[in-house]
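Notes for the one structure printed next.
For this view, one protein chain was removed and the others were kept in their places.
We just call them A and B in the order they show up, numbering each chain from 1.
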Amino acid sequence: MKRTLTMAITVLLVVAMLVGCGQTGPNVNPSNSATPSTSTNPSGSEKPSANDYWGPEPALEADPTPVAVDELPTTGIGTQISTDIKANSKYKIAIIVKNTTNPFLLKSIAGTQKAAEDMGFECISLSPARQDSLEDQVKIIEDAIQQGVDGIILHPIDSNGIMPAIRKAQEANIPVACIGTPAAQQTFLRSGVDYTATGVLITHAVAEQIGKKGKIIILEGPPAAQNAQERLQGIQTALKDYPEIEVVASQTTNFKRTEGMSVTENLLQKHRDIDAIIACNDESALGAIQALKAEGLDGKVVIGSFDGNEDGSAAIKNGQMHVSYNTDPFGSTYLSAVYIVQYLNDGTMPPKYFVPFPSELQNPLITSDNIDDYINNIAWWH
Amino acid sequence: MMKNSIKNFKRSQSFYSFIGLALVFVIASLIVKEFLTFNNIITVLRQGSVLLILSTGLTAVILTGNMDLSVGAASGLVGCLCAQLLKSGVPIPVVFVIGLITGAIIGIFNGFLVGIVKLPSFIATYGTNWVVAGLSIIIMNGDIIYGLPEGFTWLGTGYVGPIPFIIIVALIMVIVAYVMLQKTTFGRDIYAYGSNKDAALYSAVPIKKTLFSAFIMSGVTAAIAGILMTARLDAADSTMGDAYGLQTVAAVVVGGTSMLGGEGGITGTVIGAILLTIIVNVMNLLGITSFAQPMVVGIVILVMVLFDSYSRRRQNTTVKKDSKKSN
Partner (left out) sequence: MNAKVATNNPIIKFIKSIPPVVWITLVLISVFSMSSDRYLQFSNFSNMLVQSVPLMLVAFAQTLIVLTQGTDLSLGAQVSFVTVIWIYLTKAGVPIYISAIVAVLMSMCVGAVNGLIVSKGKIPPFIATLGMQNILNSISLLLTAGASIYIFNPLFHNVTQAKIVGLPLTVWIAALMFLITWVVLYKTKLGAQVFGLGGNQEALTLAGINLIKPSIKIYAFAGLLTGVSGLITTCRLESGQPVVGAGWEFEAVAATLLGGTSLREGKGGIGGTVFGVLLITILKNGLNVSGVPSLYQNAIIGMIILMSIVIDALARRAKS
């Protein structure tokens, strides 16, 4: 009885504390902080605040039209990317990723390091100790602010969950550039690809290849990963244009090759007559190819995927995969670093909040037609 | 003789696991018409092979009343290491030996922490798991290796007649483990140690040796599983073993091996591993949303273990005399 009482009292106490806070605390509304009065900049010049694009509107509704290639402060994409801009002083810029096991993210770090060499700033790379842990990523951002970094390039694990940490960076007037998945509300910059748009493009490419009709399987990414959900959304949106295409199965493979393989093996038992597979990343697509090989079906099923990683490019070259999307982590991170340095130098803001990179102006679809050029000149994984 | 062994089986812990498997099997064949085809059965066995091999070694550890949470990460590390070595041109047999030795070293390390430092196995092997997973990340340097020599990938993708080679390896491993646990002194020591540590001490069971052997067995099977996993995928990435850790524990326990040690065995483990593989296969075939899949697996684990616990208690009260349940 006493324990029950203790527990009940505890719950009440905690909730009372929360209630007290809700009523008496300063009523901070994020939309109010759109005009931050406190953010005076250290140099005292007419530099705009890093939060200039900061607003209540959701990042996902931002205008995704690409910036013309000759208006970018960089030339080239992939590992060839370069710039003339130099850092005015030794800024400290942090690249914060989701884990250290994904080649994509490591190339993103490499892109920042190259930018640091080219422009002359100090780059620190940070990653959650527990892979893909949002809680850890929030801590890391707090630590980075504590350390006094000048800018942050971020691969957010979750749009909504990262917001409190983003807001802390904004309060400290630190520009935050998000790559790929954006924070829920607009920050200094968003770059990388528009996942939903890539989903649409890949689906169209696959649909054309199978004559706009037939049976397809979708291999989804991790259930709670936002980039996976966005790609899926893009795929589903595009499929509405093709009433004769039937999705016979849509299952998660957690972006993993092992699971891509076993799930495809299982599904092939039921659906041997499929025409195409759209996988939400190259790794799961490669697993699917392994499964098709085991069933003697390789080359007979059209495969569409995302990333254009090393192994995926090889599969396109030898005809096992039809199309993939170059998501270029190296170049997009480099570009973000350039925009941050420009801002830190003289307050120049990016032309708009969302600068897709590589955009549809940069031939992001990789097929057998351009695979050699891609592997030799463009690829981000060299 | 025959009657006796059936009676024995009925009393053994694997009996309920077997009933569970049979039940799932029948239901699956009724609701999914593609389930009971030769191709699909082969698919299930092929997918279950890695889990099965991992589980055989873990069974030995759990029979001693300990736990090994590092098997998933260990298989991942060995897979990564082998892929790196193959890429740099080391001959396949040498790679095998290095892989197996690595597995054995991880086993010895666990044995040291549990047997000499006397840490609880649960936390010691979790620590090992953490370190080993970290090492895989360092070895791979974040890359994913692919395009391994054909002689190597054949292990995972080749066929002997209509049967995939990997299934044959799993079968051999199961037989070896069965013989080791049921027919040798090593096996008897493990059961004796697991059912009562003090008694084992007095009956002159070499405690440390038994413990070390069990962990080494677990490490080596993890290494074999890792090699086959890499061969099957024709690729290695640093996280590929992670998912197997808890799954392997579930397979062994669902198969009726008691976590307190001393009860259960390989027969049950085979049933447990196949049962878990079938469930995922059927859920894929039925198109059950991925969000709900963990729930189904969780419920199956709970139901199987509850049945097992119930049967064990019933046995303890009704057939007290016949309390040797080690078969």
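Assume a contact is a pair of C-beta atoms (placed from the backbone, for glycine too) under 8 Å apart; a residue touches a chain by one contact, two chains touch by 3 or more.
Predicted, not measured: the structure shown is a model, and the values here were computed from it.
Among the residues B:T128, B:T153, B:S218 or B:N281, only B:T128 touches the chain that is left out of the figure. Check A:A59, A:L72, A:A116 or A:I140 against the missing chain and you find that the one touching it is A:I140. Although one chain is not drawn, the whole complex shows that of A:T198, A:Q226 or A:T253 it is A:Q226 that touches it. Interface with the hidden chain, as seen from subunit A, comprises residues 2-3, 6-7, 10-11, 13-15, 17-19, 21-22, 25-30, 97, 100, 124-127, 129-130, 133-136, 138-140, 142-144, 146-148, 158-164, 167, 184, 223-224, 226, 229. Those residues of subunit B that touch the chain absent from the view are 67, 113, 117-120, 122-124, 126-131, 133-135, 137-138, 141-142, 246, 249-250, 253, 259-260, 289-299, 301-302, 305-306, 309-310, 313.
In this text, only the chains that are shown with their structure count from here on.
Within the complex formed with subunit B, the residues of subunit A that make contact are 100-103, 105-106, 131, 220, 223, 249-252, 256-258, 261-263, 265-267, 269-270, 283, 286-287, 290, 293-294, 309-311, 314.
Those residues of subunit B that touch subunit A in the shared complex are 32, 34-35, 37, 39-40, 43, 46-47, 137, 140-144, 146-147, 157, 229, 232-235, 237-240, 243, 280-281, 284-285, 287, 290-291.
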